[in-house]
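Every protein chain of the complex appears in place save one, which is left out.
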Amino acid sequence: MIRVLFFGPVAEQVPAREMQLPFSAGMKLQDVVAELSARHPQAFEFVSFTAVNQTQVRDLQLPLADGDEIAFMAKFSGG
Amino acid sequence: MIRVLFFGPVAEQVPAREMQLPFSAGMKLQDVVAELSARHPQAFEFVSFTAVNQTQVRDLQLPLADGDEIAFMAKFSGG
Amino acid sequence: MSEPVRIQEEDFSQEAEIAELKASSKRIGGIATFVGCARDFSEGRAVSEISFEAYGSMALAEMRKLRDEAIEKFALLEARIVHRVATVTAGDNIVFIAAAAEHRAAAFDACRWMIDELKQRVPIWKKEITPLGESWVTPHP
Partner (left out) sequence: MSEPVRIQEEDFSQEAEIAELKASSKRIGGIATFVGCARDFSEGRAVSEISFEAYGSMALAEMRKLRDEAIEKFALLEARIVHRVATVTAGDNIVFIAAAAEHRAAAFDACRWMIDELKQRVPIWKKEITPLGESWVTPHP
């Protein structure tokens, strides 16, 4: 399974802050983004950063592994 | 009278941290500097700033008034 | 001793943080700190409360990295970063940053760098609750 997390303004545009996606061999970050942004286009308007396993990732071609944690995040506004 | 104060490294080169000089009409800061630097040349090697009545003064031609307080000070090193 | 990098709901004590910082070395000549507080006005709107949300595990990892980088980059003797994730009102503390160095220039540079970088890199979000409703804060460039 892939664990998907949404935060801040992004989370308000999806039904749940957290969801699970089935993992399949050869899966890339791009596949998850494509599927979820089709399902929740409004949420993805707020996405500025994506992290895989708590590290920011810019390359959508990143191969995923079973058990990965992906986070979709709006611009940070802490501090 | 003119009250004269010495501070920090300057004070260590004079017999007392404080002295009184008689005031005379027309007296200028220059007169006090000339008299004291002749008496205590080592002290005046350390003098970087002079204040009259708690305000830094650069113009040695400043006329003095009876009761003025003059301070001879080395470079500051607080903070 | 508390951890030098923390995310917590409760308030922090500057005195306690600085005491721990100072306990780390007798070579500290200067400590620069920054405290971010909740204001009652933001862009002209009255704000009653501010609530924070964090991606906790990533935020903590980023804050630790930030501290390590600051210590290395500015040759600090010690540094601390504490961020609250709570609902706060005007005057309440939000974030504490401290940098201790032999001399003041490095302490100031590092403290400022850490808060600037924190705002860029640490996944925490701020929502302002006003009498007219709630809104997420959009950071300025």
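Think of it as A, B and C in the order they're written, each chain with its own count starting at 1.
In the analysis below, a contact is a pair of C-beta atoms (placed from the backbone, for glycine too) under 8 Å apart; a residue touches a chain by one contact, two chains touch by 3 or more.
From a predicted model like this one, the values you see are computed outputs, not experimental measurements.
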item: Touch partners, limited to displayed chains, of the chain removed from view; value: B, C
item: Positions on chain B contacted by the hidden chain, ascending; value: 5, 7-9, 11-12, 49, 51, 54-55, 71, 73-79
item: Missing-chain contacts mapped onto chain C; value: 13-15, 18, 22, 26-37, 39-41, 90-91, 102, 104, 107-108, 111-112, 115
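By definition in this document, only the chains that are shown with their structure count from here on.
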item: Centre-of-Cα separation between chain C and chain B, whole angstrom; value: 48
item: Distance between chain centroids, defined by C-alpha means - chain A, chain C (Å); value: 26
item: Junction residues of chain C, two or more chains touched; value: none
